[in-house]
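One structure is given below, encoded as structure tokens.
Here the complex is missing a single protein chain, while all its other protein chains stay put.
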Amino acid sequence: MRRIGAELALCLHDARLRWIGAVLVLLLGVAGLGAWRDAVRYGHQVDAVTAAERARWLGQDAKNPHSADHFGLWVFKPSSPLAVLDPGSEPYTGRMVRVEAHVFNDAVYRAVQDAGPLARAGLGSVADIVGLVVPLAAILLGFSAFAADRERGTLRLALGNGIAPGPLFAGRFSALLLALVLVVGLPLLGIGALAALSRDAAGWQAWPRLLAWIAVQLAYAAVFLLVAMLVSLVARTARHALAAALAIWVGLCIAAPRLAPAAVEISVPAVSHREVRARIDAKLRPHRTAEANDSRTREVLARYGVSEADALPVDLRGLMMVENDEHHFDLYDREFGALFDGLAARERAFAWAGLLSPRVALQALSQTLAGTDFAQHAHFVWTAEAYRRAISERMNAEIRDRPQRGGATLVAGPELWREIPPFAHAPLPLSRGLADAVVPALVLALWLAGLAGLCVPLVRRLKP
Amino acid sequence: MGASVLPADEPVLAIGGAVKRFGARTALSGLDLRLDAGEVFALLGPNGAGKTTTINLILGFLRADSGTIRVCGIDAGADPVGARRHVAYIPEQVALYPGLSGVENLRYFATLAGLELSKDEARALLTEAGLAPEAYGRKAGAYSKGMRQKVGIAVALARRAQLLLLDEPTSGLDPSAAADFSATIRAAAGRGTAVLMATHDLYRVREMAGRVGVLSGGRIVEEIDPRTLDHVALERLYIDRLAERAA
Partner (left out) sequence: MSAARFPLLLAAELRLILRERLTWAILAALVAALCLAAWTGAGRVAAARTALAAAAADGERAVREAKAAHLRYGRPAAIKVNYWQDPTDAFGYMTYFMAAYAVKPPTPLAVLAAGQSDVQPAVTKVGFGFSTVFDDTATEIGSAAALRLGPFDLAFVLVVLVPLAIIALAGTRLSSEHDSGILRMIAAQPARPRRVAGAKFGAAALVALTATLGGTMLALLLSGGLGDLADWSGAAALLAAALAAYVVFWVAACALAASLWRGAVTALAGLVLAWACLTIALPTALGLAVDALAPVPSRIAAIDASRQAQARFYAGEEAPRVTAAWLATKRPEDARRPELADAPELKRLARDDYYDEALADHHRAAGAQALAASAWSRRLALLSPATALTLALETASGTDAGRHAAFLTDAAAYRRSLRAFFEPRILAQAVDPAPVCAGCPARLDFDAYDAVPAFAPADARAAAARQALLTLVCLGAAAFLLAALAVRRLKQWPA
């Protein structure tokens, strides 16, 4: 411990740490506060429009329940409070769904559509900065750990005077990691705490998520600290160590992450959204024709053993709408189920693609812990669809169970509208996130263990 | 190829009253030196005496604050490239491209000097410089210091330079390589090349140089004919001169 304290004191006196810390705090602060401000503003808009939509639903005139079903409403995806730190999948997935009769509408208006064309690849979010700049900071802190001493000759002096390389390495690594905790962990904790305290975090388990998330970011930083120290163990001079570590940074943080999508696309084929939509349309078309409708009508009358609609104990239109929707639900479950399963399989494959680069593993792990992963989006989409179905089922049942004779139309009023509860979306619990996080956490741990394992023989045979 | 013919009275190197200061420190304080074709002159002096500054001035890497440096009649300060046409330089550590062979390195440096050497010509020059034939095709990264120096000499030979500048040529050479090198330099002088060498090596100086100048405090404090002294006497004289200067 005393050794770590001494190394940390050395580190804290280094102007480099102050500079790196200042730049990181500035970058993280600007990105984090900007995201927090946008999230708060957006949250207020969503709350206002959700309340307005509820009022519009309840305030509808008396009308046929099916018209109310068509009137529908919009529901909005609640954003995880930690999206301020890691927006994850959220910018790339729709944020709102039009809930209406018959149609499984897509979640639309992805934030990425509104982002300018220059904003796509860069340092837009706190997670991007952690993914790209924190490794650079770890490298800049760690590259000189042994190479500079070797260059000055002090390493020869230290080893020649009986200082054991193992504890020396462990002390330096621990001190630098503590320094990183200081310049990375604390700002992240500050921004995360602000987000968790100021935004509606009900159901998100924000604090355990935040602590786990920060631990993962620090583990990622430790990977690159190990890279820098590994290079430092073998490089002749500090400058060589820096050049080599920078080359590794470019490879692992810039080039390899782009290879991951190509690798995943090859290894996990998935149907496209367009194909699924086309298939659903193709299957619905024959179902919608007048002839099909006629044959279904006759089948219903035969089932009840009557020859005309007015003789039925239920309303024919209502019953047919119920059965029609059930047919649609089955089709949607099958087709969209396959689409979402395929997309989820691809997301899972990205965790394994983390073997290409720790940045890819971090992305998978980080968004899962932040509650901004694709599983949360899919959960929202299906919750919205379930809500839509619940509305349709209630409206259809109302029509079915109140048969109108002689071509009259049922008119319902506010008491029926009130039976529909407001849309409530409970996010997937952290326990589910932790289960999904096993593979990317394992991959990140493999990176750490692999690098640490490489360090061991080099430390043992440390050359002055 | 081929060197220009000098007028009879024009020395290969003429330094007159050269002064060079680096901030408050004076590196050369009025250096005078004249070197004719076929002469071998050794500049003896401790570290910081101004040996390397002298070589840098001749090569035109530095400009003198006052005084003249003329190489074959060309002012090295005003026309460094013109002066360098007549100079070949062999630094203390001859650095070559490690991935190229001796032949390839020689051809490369010859090209920089505006010459086109065929492989056979390059091999002949390396032979003339004393490099063993089995080393021609080997990567220069595996060469010893002596072998690299021989490639440096081959570059000088290729260029038919009239002035050869040697910076600590024998430091780090084993005795046999150093003797080898002395012979090569004497041969070059025999062909009419003027040689200026900056060195600490009193033993080799006696073997190679026709004239020795003791450089101290930025100028030549004594010029000696080494053939008149054995190397013990030469060493005593050198130490005495430096001690006088220091006092």
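Observations, loosely collected:
The first chain written gets the first letter, and so on, giving A and B; residue counts start at 1 in each chain.
Quick note on the criterion: a residue touches a chain if its C-beta (ideal position, glycine included) is under 8 Å from a C-beta of that chain, and two chains touch if they have at least 3 such contacts.
Note that the structure is predicted; figures quoted are calculated from it, not measured.
Considering A:112, A:302 or A:411, the position touching the chain not shown turns out to be A:112 (whole complex). From the options A:172, A:328 or A:346, the residue with contact to the chain not on display is A:346.
Of B:51, B:70, B:85 or B:241, it is B:85 that touches the chain left out of the display.
Only one residue from A:33, A:132, A:234 or A:397 touches the chain missing from this view: A:132. Of the residues in chain A, those that touch the hidden partner chain are 42, 45-46, 48-49, 52-53, 56, 59-61, 63, 67, 71, 73-74, 76, 88-89, 92-94, 96, 98, 100, 105-110, 112-124, 132, 136, 237, 239-240, 242-243, 246-247, 250, 254-255, 257-262, 264-265, 270, 272-274, 278, 285, 288-291, 293-294, 339, 343, 346-347, 350, 360, 363-364, 374, 377.
Listed here are the chain B residues that touch the chain not shown: 1-3, 56, 59, 61-62, 81-82, 84-89, 91, 93-97, 99-100, 104, 107-109, 111-116, 152, 155, 159-160, 165.
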